[in-house]
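Let's turn to chain A:
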Amino acid sequence: MPLGWMQHEAAVAEPVLQVRDLSIAWRGPDGRANRVVDGVSFDLAAGATLGIAGESGSGKSTLARALLGHCRTGSTISGGSIRLNGDDLVALSAPDLARRRGRVMAMVPQNPLASLTFHMTVGRQLQEVLRLRAGLSDKAARLRALELFDQMGLPEPEQLMGRYPHQLSGGQRQRVVLACAIACDPLLLVLDEPTTALDKTTEAQVLELIRRLRSARQGAMVIVTHDLNVVADICDRVLVMQHGRIVEQGPVAEVFVSPREAYTRLLLGAALRVEEASRAKPAAPGQALLEITGLGFRYARPSILRRIAPGPPILEDIGLTLAQGEVLGVIGESGSGKTTLGGIVTGLLTADTGRVVFDGAALAARRTPEQRRRIQMVFQDPLSSLNPRRRVGDSVMRPLRLFQGLDQRAASRRAAELFEQLGLEPELLSRFPRQLSGGQQQRVAIARAFAAGPDLLICDEITSALDASVQAQLLDHLAAIQRRQGTAMLLITHDLSVVWRMARRVVVMRGGRILEAGETEVIFRSPTNPYTAALLGAATRAARAGHPELIEANG
Partner candidate 1 sequence: MRAMLLRPAASLGLLLVIAHVLIAIAAPWIAPFAPTSLLDTPLEPPNATYWLGTDDLGRDAFSRLLWGGRVAMLVAFSAGAVAVLGGALLGLSAAYRRGSFDDVLLRLVEMKLAVPTILFVAIFVTGFGQSVPVLIVAVGIIQMMGVVRTTRAAGIVLMEQGYVRAAQLNGESGPTIILRDLLPNVADLMAVEFALRASSALLLVSALSFLGLGISPPTPDWGLMVEDGMALLESEPALVLAPALCIATLVLGINLAAEGLADALGLDAARGGSG
Partner candidate 2 sequence: MIITRRALGGLALAPAAAAAQPSAPRHGGTITVAQCSANRFVASPQTARHPYFTVDLTTRIPYNALVWVDRQMRLQPELATAWAPATADQSVWDVMLRPGVRFHDGSPLRPEDVVASFELHRRRNFASGQIQKIEAMADGRVRFTLDAGNSEFPYVLAEYQNMIMPAAPLETIGNTGIGTGPFRFASTDPNRVAVYERNPAYWREGYPYLDRIELHNREGQQETALAGLRAGQFDMVMTIDPRSVRGLQRDADLVVDSGGGGHHYVIQLPKHPGSPFEDKRVRQALALSVDREAIVRLVYGEGNGWIGNDSHLVAADPNFLPLPRLPRAEAVARARTLLAAAGHPNGLNLGTLYWSPQSPEVGRYFQVLQETAREAGLTLALEQRPADGYVQFRTGDNDLSKGSFHRFAMTAVGPRNPGISLFRMRGEFVESGHWRGPEQDTYMALYAEAMREGDAARRRDIFHRMQRLLHEEVPALLPGGTMTFSVRRRHVQGFEFHPQIWSVRFDEVWRG
């Protein structure tokens, strides 16, 4: 029975955690000290759950670790105090801190696979915490471990004890590290991005588990995340951070409904709101450019094994069409096969079964130079899409000279034009990738793709490595240049708000199959398939925060 979050606001108890004017400095290899956390102050009442939201580089992770009195090598707490359960952690000596870690305050790490010792069974690691930190005897530790695993909702705890971390699923691993953290029932439990590595369905289950834990424990909880939906789901109060400072803090209902600061509004703006009109422009109805029918793909296994035990199917019976100039969204979580689909269309991979017809002609494994020119791709990680040892201008001019055969002067003039269309100052042409921001690098990659004058552009998670503030700007430029060049686009992403903003039609994929396809507005407002509904529910929590009536409806 999901408890409404409203009741919690009333039980205002004496603050468990008081952070006053906390600053943390980090000394880089070049010797310069810069403040990662700058004058942060906040309180946390017993039983309350605080969400610390911020983009990468905002200092939220460093702050989380500071709550356990721990700083990574090279950084030190340069000021302020952290009062927890009567002690000021900043003043405590290392042994005193060590005695409290695990017992008074504990942390659930971000990446469970890397945070568990790979050469030890999960059972033994949990019992180690129980024996050493909770002081239980071997037998008692074993029983308590089984109990904890059961409490975490892990299947057959007895059998799970003997398994190694890499043999568990993502969700199971998250539950194991959660069990380790609460083994000694700490007063303060800090969770660092608890659901980032999980798919939406598992994320929902883990959040449900965390919600149950919160009500069963007296202690306070701090959840560090970049995902405002998670904050809206389980936190009472929220603290928005940017560049090491607190931009805004307060109850989730107030902050999400009427944010005071511009930065908060920007973050909330990026969240998916289906009630407003979709901003995607309808494309002029051109004739069909790309037709895919009956596409199947499996990863090649060594020949003798292929007949005996062929690998699991990555794509099964995929079919879609894309008209000239049209933008089609492809939604799917990791492992859904959406990236493999992109790989087959661009020619990186070759399908086992099915046909890919491009502008009337079937695409073979070896593409003609013209086909290579007309299909271009932009990748997820901006830094790795540009050769770090060449100036960005050269990377963009390369396709111009390869396909258009322009000479140096004409190519650099065309590159400058493309830069302007993407909102980049021409003098950036002579810079190296490392001297540009993530957003700028991605825009250069887009410029390089459009330099070839393509008819079809494949975008594979091009925004997921960027901060929310930068995403919006990038998508606008992409939409502008795409419309001017009349290029069709296959927009592959897990972020529903990107599809809502760019694509008129959408395809939802899961486990290598297409579950649903159709108009974006129709599917997003009234999804027929339960999986799509769950995705939409998870992605719209931030938008519905503060309106209890909406929360009940979508669960």
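For anyone wondering why these and not others, all candidates are chains of the complex that A comes from, given by their letters.
In this text, a residue touches a chain if its C-beta (ideal position, glycine included) is under 8 Å from a C-beta of that chain, and two chains touch if they have at least 3 such contacts; residues count from 1.
Here the structure is a predicted model, which is why all the values come from computation and not from measurement.
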{"item": "Selected partner (touches chain A in the complex), from 1 or 2", "value": "1"}
{"item": "Chain A to candidate 1 touching residues, read off their complex", "value": "29-31, 346-348, 367, 369, 372-373, 375-377, 379-381, 384-390, 395, 398-399, 402-403, 445, 448, 452"}
